[in-house]
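All protein chains of the complex are present and in place, except for one that has been dropped.
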Amino acid sequence: MTLLTVRGLSVDFLSGVRAVDGLDLELAAGRVLGVVGESGSGKSVTSLAVMGLLPPDARVTGEVRFDGRELNGVGQRTLRGLRGNRIAMIFQDPLSCLNPYYPVGFQVAEAYRAHRRAGRRAAHRVAVRMLERVGIPEPERRARAYPHEFSGGMRQRVMIAMALCLEPDLLIADEPTTALDVTVQAQILDLLRDLRERSGTAIMLITHDMGVVAGLADDVVVMYGGRAVERGTVRDVFYRPRETYTKGLLACVPRVDGPLPVRLPTLRTPVTAAGEASEVTV
Amino acid sequence: MILYALRRLAAAAAILLVICAATFAIFYLMPADPAQGACGKACSPERIAQIRATLGLNHSVVTQFRDYLVGIVAGRTYGTGAQVVSCPFPCLGFSFQTNEPVWRMLTDRLPVSVSIAVGAAVLWLAVGVTAGVVSALCRGSLWDRAAMVAALGGVSLPIYFTALVLQYLLVVKAGLLPYPQAVSLTADPVGWAESMVMPWIALAMLYAGVYARITRGEMLESLGQNYVRTARAKGLPEPTVLRRHALRPALMPIVTIFGMDLGALLGGALITESVFGLPGVGKLAADAINSADQPVILGVTLFAAGFVVLANVSVDLVYAALDPRVRAVG
Partner (left out) sequence: MTTALPTSIPSGVRRRAGRRDASLLRRLLGQPSSALTLAVVCLLVVAAIAAPLITWLAGTSPTTFHSDAVDPALGGLPRGVAGGISARHWLGVEPGSGRDVLARVVYGARISLLISVLATGLSVVLGTALGLAAGFFGGWVDAVIGRLMDLLMSFPSLIFMIALISAAPGVDRQLLLVVVLGFFGWPYVGRLVRGQAMVLARGEFVAAARVLGASRRALLVREVLPNLTGPVLVVATMSIPNYIATEAGLSFLGIGVRPPTPSWGQMIASAVPWYAADPMYFLIPGAFLFVTVLAFNVLGDAVRDALDPRSRR
């Protein structure tokens, strides 16, 4: 069953930049869709468009259907009921995404309380349980600590706990491992894989790193200049890439099993106007 | 935290000592003769010599400064024999023009200054912060532009000019308020409020402009933070997002500035009190300047410096209590 369907999605900014240009996506319940592309290819804007979190100067056209319901153009009230509840999101830089003035336990509980009629204590208990589930040691004590007292990987675990505490149907993970060390990246990917197997949450995994996609995704969409240039199962795209762009993207990933190149290839595709909509707009 | 507080207090005491020494040095190294000042214009040389002896002006600067410091912590007496004058703890000097210890003059005037400062602060915080927040939320709108022009105007208003315009309009033309005068809060609350309205408005117009500008900037800054986006992604209601995740961080710098401004005002709103003729600490300073009553000027300077330094410490401590990152370091 299809959980998320995106049809002909375009996002224009007042500045005249078209960040997403007629994009189609499909994500079935419980599946993991990797959305890959270089910076500025429109992948982050797509995810924010799904969440309805784009700044007011963005104009979104096209269809975004979640669980059979159209989301584009509906009121903030409806979107708010879905956000954090049925669609959750985690971001690239977990330090700046956590409010420095509140303990992490409070911030996790806040997500829970926004959608469930729960008292402070009950929500706190949920938060502690979630922190434990994402692998934070001594969750009872750490729930009272502040974001600056955590390491990068632990902060991302907190973000994941926050996103998953209401057992959403869809998790949008926007570059969840980019800001982290390589070993921590692997841990977070393991955690996501594990959580997905246990809860059956569908994941829309946004990344520029083909390696991350290979480790977690079932299907892949390759984006370039706001459009999908290639799509298919991970297997298809990795072993039989049809587009030169995808081949180039794949060649950028260093391989442990291949010969060591002197220098990794650099992408030299011409950048279109749409491609210039960098992450600044997000 | 306690250690941090103690360290800050020690630093504050050191700053006060330096201010004390600097102020003292100015008065005793400058050409003006404090004995002449204490005695008035028509004064015989014998009388001046007598006052010099009473004030201890014949001692070295260092001795005088030591006596002054001792006076602050333990009280002191001036002169000897029949003409002894006692100045109890904390002795910030003795005015021979009014025959009163400076400390008593200061504490007598303090309630007026506090009334002015606190009332105005409530007003400007309410107006300035609200206007700034609303401006930030409707950035670029007509309201935003109008509010920011008004704020810049408020910032540019000289307080005595505002004061005169207010008095002319509200008292002379409209007859809404009586001429401002000193009224005790306990004896006549309505009269007190009437006498305070104009100073409050005059000060608040200036400060509300400053605060609206700062609040707007801070609010725009915090609205752009990633954690505000996270809060929205969690599905929090927009008022909660704004209050908890945008306003709370934006208020942190405002706490700092507010503490400093309030501290400065508590030590006497010099111009405001003078122009409205309200007998606060600032008016005392202005009068002392006009009558060249040096012990009073020195005392007011230290008194006001005390408030500023105290405000500094309080701000640091409040900041540490509010910001978990500072708290951890402290």
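Per-chain residue numbering starts at 1, and chain names A and B are given in the order in which the chains are listed.
Throughout what follows, a residue touches a chain if its C-beta (ideal position, glycine included) is under 8 Å from a C-beta of that chain, and two chains touch if they have at least 3 such contacts.
Just so it is clear, the model here is predicted, and its values are computed rather than measured.
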(request) Please provide the labels of all shown chains that the missing chain touches. (result) B
(message) Using the touch definition from the top, which of B:49, B:152 or B:176 touches the missing chain?
(response) B:152
(message) Tell me which of B:48, B:85, B:271 or B:318 is the one touching the absent chain.
(response) B:271
(request) Extract the touching residues of subunit B with respect to the undisplayed chain. (result) 15, 18-19, 23, 26-27, 30-32, 139, 152-153, 155-161, 164-165, 167-168, 171-172, 206, 210, 216-217, 220, 260-261, 264, 267-268, 270-271, 274-275, 285-286, 289-290, 292, 294, 297-298, 300-301, 304-305, 307-309, 312
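Please note the rule applied: only the chains that are shown with their structure count from here on.
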(request) Spell out the part of subunit B that touches subunit A in their complex, as residue ranges. (result) 225-227, 229-238, 240, 244-245, 248-249, 322-325, 328
(request) Enumerate the contact residues on subunit A facing subunit B in the complex. (result) 51, 53, 76, 80-85, 88-89, 91, 93, 96-103, 110-111, 114-115, 146, 148-149, 159, 162
